[in-house]
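Just one protein chain is left out here, and the rest sit where they should.
Up next, subunit A:
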Amino acid sequence: MARTYRLLLACSFHVHPAVQSPPSTRKPSRPTRRVRPGFTLVELLVVIAIIGVLIALLLPAVQQAREAARRATCINKIKQVGLALHIYHDTHSVFPPAGVNYGWCTLGTPDPDRTTHNKNGLSFLLPFLEQSALYDSINQNSANSAQNTGYCCSYTGAGAPLAGDPAENADEMTTLLDVFLCPSDSGSTHLGTSAAYGTTVAPGPAKTNYELSSDQTISCNYWATQGGASRKMFGENSKCKIRDVTDGTSNTIMVCETTREVYNGDAPAWGMRGWVASGGDVDPGINVWDIPTGWTRPDVGNLNSWGQVGSLHKGGAHFALGSGAVSFFPENMDLTILIGLGKISDGSVVQIP
């Protein structure tokens, strides 16, 4: 078998055996073993095996380098959002709300003067993210989505009339903004045209990987009526100032990272608030993935529920703190510490790990 291969190799080196063989006129003295230039099969296989081992060793390192680069990009983007919030605070002396007048949530006491705006606070940051033109094309007197009732389980919603004509802002909502997308997340980028989450304009509102820190609740997370100790930095119609963050801005979470795929509910959009779009809440923990019925392992990349935080970076997620610093918190960090970091004035002393 080895001989056949050697012959084949010899052919591939364009050495024709007939040409090389000694002329028949000469008297054969003794059988000489012809030495052909070439490699044996085993030599070749050993070389291939060594190359294979080297590639096998190198490949994970290359993939890790790529993920490290994506992670650096993500840190940069969440930092941009954090800085934009600070510039907004410098301009208006208050942080923007997590959102304005949601239509989906049920108020304890209905307000007769209320209109539904469904605006996401991130959309107020556009002028500070080099998107002034897009900001100017959004009609601030019209709602950003037409979601105006509860969607399931006999939740009635706020019952307030829609402000203006949401169709005017539907095109703007579909604009995909790079600053709100984490490159490690390969989830879908738009919410689609479902009645509960989207608008009627395809491909639906563009999603965001960065959310403002606020309470996840089926009732309105109305900031004004929340007790001081339970407040996060944002909420519906919130008016948080830096002086409200008495725990210290470097000990309070401002912007959370989230994923673009969610099992129960849907991912947030940067422009509008639809059904159960309330913000990002650290209370349930980081990277709590959905476990489909009958599974014993989580479906990584698909967050368990709306309003939760997580990322596809291994082992945790990024957070922009009130000071503007960006930290990576591991998913295995103590839940008590994480919850304490989320609240602005609960008085608990937390040490960032």
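Methods note: contacts are C-beta pairs under 8 Å (C-beta built on N, C-alpha and C of every residue); 3 or more make two chains touch, one makes a residue touch a chain; residues count from 1.
FYI, contacts and distances are computed from a predicted model.
Think of the chain that is not pictured: of "Phosphate-binding protein", "Carboxypeptidase regulatory-like domain-containing protein", "Response regulator" or "Putative zinc-finger", UniProt labels it "Carboxypeptidase regulatory-like domain-containing protein". Of the candidate positions A:Val35, A:Leu57 or A:Val349, contact with the unshown chain belongs to A:Leu57. In the full complex, subunit A touches the omitted chain through residues 1-2, 40-42, 45-46, 48-50, 52-54, 56-57, 60, 151-154, 196, 217, 263-265, 275-276, 284-285, 288-289, 291-293, 295-298, 304-306, 331-332, 334-336.
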